[in-house]
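Complex shown without one protein chain; remaining protein chains in place.
== chain A ==
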Amino acid sequence: MPSVPLHIAPSTTTNTSAATSTNALPPLLHTPTGLALLEIQGTINFPISTLASETSTLVGKLVFPLYNPAINGEDDTKWMKRVYFYVGRNQRMTGEVKKLGMPFAVVGRKGWRGDEGRGGGVDVEMGGVEGGDREEGRGDEDELEIVEVVRYKVVFSARPEPVGGGEDGQGD
């Protein structure tokens, strides 16, 4: 079968409240499913936790120092010019939010999302759900789905700079 249908996920047009409530990024970066793009020139090295309960590793945090809709209004776009990404304790990368010349469609196998990722449930339980999800994904392997259309990305193209100790209160 050389032809594979490419579905368009219904959620790309309707905003799901679950994604919005946990989305801490500025609203400009919000997409209906909450997916966003983060580009780093380089790789993030991190130790993988040996704890079976951990499904992800916390590597750092994103700070939008100029983002302040309370003062500058919601339409202000100057904040896009500066984003900090603190990696670990001592490194900071400076980047910006860029509008993509051509938006990206995020394409995955149909059904890849399953029920996973909607709020952090009990970790063990989540592992179980993920396993089931993967099996399901194998079933309709041939069907692809456009999960989301992303128009902005956060890009870090500069070298990381060393920063001292504290991570808090650097933004202002």
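Everything below uses one rule, namely that contacts are C-beta pairs under 8 Å (C-beta built on N, C-alpha and C of every residue); 3 or more make two chains touch, one makes a residue touch a chain; residues count from 1.
Note that contacts and distances are computed from a predicted model.
For the chain of the complex excluded from view, the name given in UniProt is "Sister chromatid cohesion protein-like protein Dcc1" [choices: "Sister chromatid cohesion protein-like protein Dcc1", "Cullin-domain-containing protein", "DDB1- and CUL4-associated factor 13" or "Large ribosomal subunit protein mL66"]. Considering the full assembly, A:V63 is the residue among A:V63, A:M80 or A:V97 that touches the omitted chain. On the side of chain A, the interface with the absent chain consists of residues 1-8, 12, 19-20, 22-27, 33-44, 46, 48-49, 54-65, 67, 84-86, 102-109, 112, 117, 119-120, 130, 144, 146-147, 149, 153, 157, 167-169, 171, using the contact rule stated above.
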